[in-house]
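Shown here is a partial selection of chains from the complex, left in place.
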Amino acid sequence: MTDQAHAQAARTPKMLIEEMNRTRTPQDTAAVWFLGQESVVIKGGDRIIYVDPYLSDELEQKAGIQRAYPAPLSPSDVGNADAVLITHEHDDHMDLTTISVIAKQNPCTIFVAPGCCHAAMREAGVAEDRLYAAECDRWKEYDGFRLKPIPAAHEELEETEHGHRYVGYMIDMNGVMIYHAGDTVVYPGLLERLQEQPIDIGMVPINGGDAFRRQDGIVGNMDFREAVKLASAAKFDLTIPLHYDVFAWNGERPGYFIDYCYEYDPYLKTKVMARTERMIYVKD
Amino acid sequence: MTDQAHAQAARTPKMLIEEMNRTRTPQDTAAVWFLGQESVVIKGGDRIIYVDPYLSDELEQKAGIQRAYPAPLSPSDVGNADAVLITHEHDDHMDLTTISVIAKQNPCTIFVAPGCCHAAMREAGVAEDRLYAAECDRWKEYDGFRLKPIPAAHEELEETEHGHRYVGYMIDMNGVMIYHAGDTVVYPGLLERLQEQPIDIGMVPINGGDAFRRQDGIVGNMDFREAVKLASAAKFDLTIPLHYDVFAWNGERPGYFIDYCYEYDPYLKTKVMARTERMIYVKD
């Protein structure tokens, strides 16, 4: 294991941030970095978007739930976020420690989140004029990209006075269409929403859910089979599985996702991301 | 694969039936044969019980759904059933072709099934006085064993005017307590019901369910993770996974069940049955 330890040690937060900053993504390309669970960084053109950055140990502090491995970045490393997208209020998605540090250090970063998250995010230090509501099913233009929040059912669709409580995001950026599902099962209407536009990169959870996790307060997502079938039906050009690695008791073996692809739709293109890996997507 | 073809050919229905008939199960022992899907045969003392015998190709005839391998017995081979237990009306559980032949050939065989199955079973030729209702949560004595039907939620608990639509069976036979779950998810109240008696052999589905199968009319069950957690919580002495092998599009890899056992509870005793295998259980 010494080699791996070495490899990990060798890839410092500084190196990772520098890689993000120096990576060139000409028109019709995108780069994705995987930070664990559903935390990803997406770069297209000169814009960098963080989705659900879980870089603290909020859940360990609050509930004794340890990460399987340390966050690859500290919140204070994040000086390059043009936007932070939050899918819902759970601590491993809306990580207020991380959000607070990013907001303080980067006055220009904008934040998009379901309306019901706004109060907590403002309290964490996000400025009113930097905070945008994730209004589902409509495109909204931002500087350098546009977003269409997609309702997510975690495990149920829930509407609050501020709109959907759980969302995913359709991100149209630099000529590449990216879907980040957030935490969701496959609900009636999801596939139809996805079919409204050709999706280049689809990122979906695979950890599933069950009666016993539910009993422990762990809300479920689609499992690896549903993820494969959804990706196949929605015709994602490339599918990235998410949400399997950071919490041992709520994870999944990514190999099950891969094996089911090979059984169900061996032409489906997938990419299992290594920790902190950068993937470059070239459209056409 | 010639060796396997040979192995299979070598084990004719006649040999299988003769094995059932000659197997001795002294007090506090039971023998179980696996016929695929949720079809099992249980022997204790001199009594033989068939649960959900799916020995025809009903589903292929009706819906073009082929078996992954031929039924190991034909309905006409079954001359040794003291009782046939049916868990619910789906064709791969209440197989009317099989039931019809068994009833005609064996006037003494009794049938136990949810009340809502009775009309169809009578029409298939089961005599009124041989047909018993699966009344949930109460023990009923039969000749040589007693039964307590347990509500099953496939995927929901459903009560009809005739009682529960889906059931499993607690079978107390020859000093051995056996639970056959039928088709069910883990619902609130199931574990408590199981904990009411120490269970020697627990047989549970592992095929799960998902939005896409549901869309195709395939109702779901617990998955391999829930099966392991249920078995561990209910403290089954031995757990046999079921419902993964006969229909390719609704199956599961039994190895996933085994690997999850080793991750979650490596002291949990399990038995993955080979096709047509006989397992002998010795209680202490």
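By written order: A and B. Residues from 1 in each chain.
We adopt the following convention: contacts are C-beta pairs under 8 Å (C-beta built on N, C-alpha and C of every residue); 3 or more make two chains touch, one makes a residue touch a chain.
Predicted, not measured: the structure shown is a model, and the values here were computed from it.
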Since all chains share one sequence and 2 are shown, how many copies form the whole assembly? 3
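The criterion applied here is as follows: only the chains that are shown with their structure count from here on.
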Using CA atom averages as chain centres, what separation in Å is found between subunit A and subunit B? 42
In the complex with subunit A, residue positions of subunit B that touch it: 185-187, 208, 210-212, 222-223, 225-226, 229-230, 233, 253, 256
